[in-house]
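Report on one structure; see the data block that follows.
Only one protein chain is missing from this complex, and each of the others stays in its spot.
What follows is subunit A.
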Amino acid sequence: MTLLHWAVLSPFIAAILIPFLYKYLKRIHTGWFVLILPLALFIYFLSFIPETSSGNVVLNNLDWVPSLGINFNVYIDGLSLLFALLITGIGTLVVLYSIYYLSKQKEKLNNFYVYLLMFMGAMLGVVLSDNLIVIYVFWEVTSIASSLLISYWYTREKSIYGAQKSMYITVFGGLSMLAGFSLLYVIAGTFSIRELIANADLIMASSLFIPAMILVLLGAFTKSAQFPFHIWLPDAMEAPTPVSAYLHSATMVKAGIYLVARLTGVFGGAPEWFWIITIAGLITLIWGSISAVRQKDLKGILAYSTVSQLGLIMSLLGAGSAAFYFQDGDSPLYMTAILAAVFHLINHATFKGSLFMAAGIIDHETGTRDIRKLGGLMTIMPVTATISLIGLASMAGLPPFNGFLSKELFLTGMLSVTEYGIFNLEAIGFIIPIIAFIASVFTFLYCILMFYKTFMGKFDISKLKVKHVHEAPIGMLISPIILAVLVVLFGLFPNLLAYSIIEPAMAAIAPGILSPGEFFDVHITHWHGFSAELFMTLGIIVLGVLLFITFRKWENTAFYRGEQDLFNYAYDYGYDGLIKGSQWLTRIQMTGRLRDYFIYMCTFIMLIMGYTMYRYNLPLIQNLDLSPIPVYTWFVILVFLGSILTIPFLNNRIAIIITTGVSGFLVALLFVLFRAPDLALTQLLIETVSVVLFMLVFYHLPKLKKVKTPPKMKTIKLIISIGFGLMITLGSLSAFSMGQEANYESISEYYTENSKEKAGGYNIVNVILVDFRGLDTMLEVLVVSLAVLTVVSLIRLRFKGGEDV
């Protein structure tokens, strides 16, 4: 465990302390304690900049499950450092903002900050780990934390809906991603990303390349809300605004982008990778920007705009992956795309973060986020208006803000795609800049609409729920002001970031392209002369303004009136269908009769065992070198068989219980005969306790009565029972004779030899339980406890009728 490992785990450790701080220091807002951690982490990660900007990487190893190739190796290069800084930097600002946003009297702050810290730790784990399985684990934790935060106001129906939706979609993607990772392991034999990149040729040549790629991309696309999985993000806006600013615009939704960027070294250069990512990104970009225009909720607009901006970054990463095809880092042709992706990632975090916080302020002060009710806030909230103006101008791509610079780079990247001369691009490539252009027009449009509807026009207090509207307290304004200042700063001096943050991140996305000691050329300027990009920007502004002026004309069209995304219908129908389908399936098979369940289980086991036996030419019964069976053992077995055969013919319940008990005690006796005292003792005790149990439930059991079964059914049951017994017998005999034939060394030999030496105990059974297989025992004990909880809740919490369900 190095300091870096502790840094990743520190949010989780802090999360444990939060409930206590909340409970015992109620007078102080819990957020103040939380604030320290991301700030300290941010400063700590800043100290790595000199290291990464000189092209070095930091790698600290920690074995976790080395036998499976799963190790908690923390890896810092330009890309992971960029994300770590985003997570902790934006995290600090968001925590500060949340202190003023969430009231300490009314809200359950302990829940909020525990989830938030859980998310922060998991997110750091995702971006700082070199091991795919570790990434997967942290990845799913971010999904869970995100759902918990969306449903933070859990009494609201829409919160629950949004939380479930995000959970289903992202966990579906996460599981696909796990399958993709497993395929990569099958191909290359490692979970380490660095080793995978080193073996990229091997992976590319494998027949599993495409399946692995698609599965991994499903994970990345669902997380980063790419079309058509974007539908969860607008519903995630039910979360408190600090959460939307943090998880759903600046960090978590960029995890998918991180993954794509990180794995470009593995998959990049393949035409499929290029096409899938570029096309998905562009469709997301245009779909998101058009949908954003239709939204009436401030956060809804921002959500769809986030979707579209994520698509933009994604398409740039797709376009940039061509660098691997050419293996040439000097050409600005495709490196521009990667540069634009990294730069826009930073810019988006700044301007979108400030916009979300501004939207939160408006919601907080006016009680609504509906742009039809808002208006004229410019004079009432001048600071918020300024912040929003800067953020929106940057998002629309206006100079001199940072959004302008990355938007120009984006257009350059998209234009240069047509000049690649690969993957049939000359035939259909021209469509790529056109889509980019149209999407940008809509982006411009919703930016003006959002500003105009909120801050211009007439202020009408009668539409609002509150009596007085005033500017937010200074504490709430600090964070968005800092972000807005960054927007301006990065806009005016983009080269502040060029070689400290952007270039190392580019080098990390495209590993192996540069020879050691070389650096990418990063030069960002406002003025490129009268280039195609400039005219495109002018065109975007002109068209956007034109659409805005004619707003009255299309205000009442169906396009603008509706705001529901088409894919939501698909989700809702699919979800309903799934529930109905499972209910139908459950109704069919759940009869409530134990005997039916036994039929299912036995038949299933028989089929599986039968198939296996058939497949491996079994049963095989030969060379049975059996020990002689003494007379008394025969006797015990005969009585045992007799007691079992009697049970079906008994009509009295007490007699049945006793006879079952007899067979149980006889099994214990058999254990004694085979000299297994531990098993015998356990069996005896269990029989005793179950007799008591039987006596207890005896009162509650319905009267034992003959059930009239049709003879056909009887025969089937008889066949199943006999077949099942036969299958088990044949199976164990075959296993025995196979063991004899292959001359396996029994696993018990190991335990017999090492029990005393390694674990200090003579009782092998116990030593296996508490030492050799300790983890199993621990989890078994957990299962026992869960069973108890089930029994208790089934009985004590049973509906008595009249409850409100």
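The rule we apply is simple: a residue touches a chain if its C-beta (ideal position, glycine included) is under 8 Å from a C-beta of that chain, and two chains touch if they have at least 3 such contacts; residues count from 1.
Following the convention adopted for this analysis, contacts and distances are computed from a predicted model.
J.: What does the UniProt entry say the missing chain is called, choosing from "Alpha-E superfamily protein", "FAD assembly factor SdhE", "Na(+)/H(+) antiporter subunit B" or "Tripartite-type tricarboxylate transporter, receptor component TctC"?
T.: "Na(+)/H(+) antiporter subunit B"
J.: Among the options A:Ala558, A:Leu624, A:Leu696 or A:Ile747, which residue touches the chain absent from this view?
T.: A:Leu696
J.: Spell out the interface residues on subunit A facing the chain that's missing from view.
T.: 677-678, 681-682, 685-686, 688-689, 692-693, 695-697, 699-700, 759-763, 765-767, 769-771, 774-775, 777-778, 781-782, 784-785, 787-788, 791-792, 795-796
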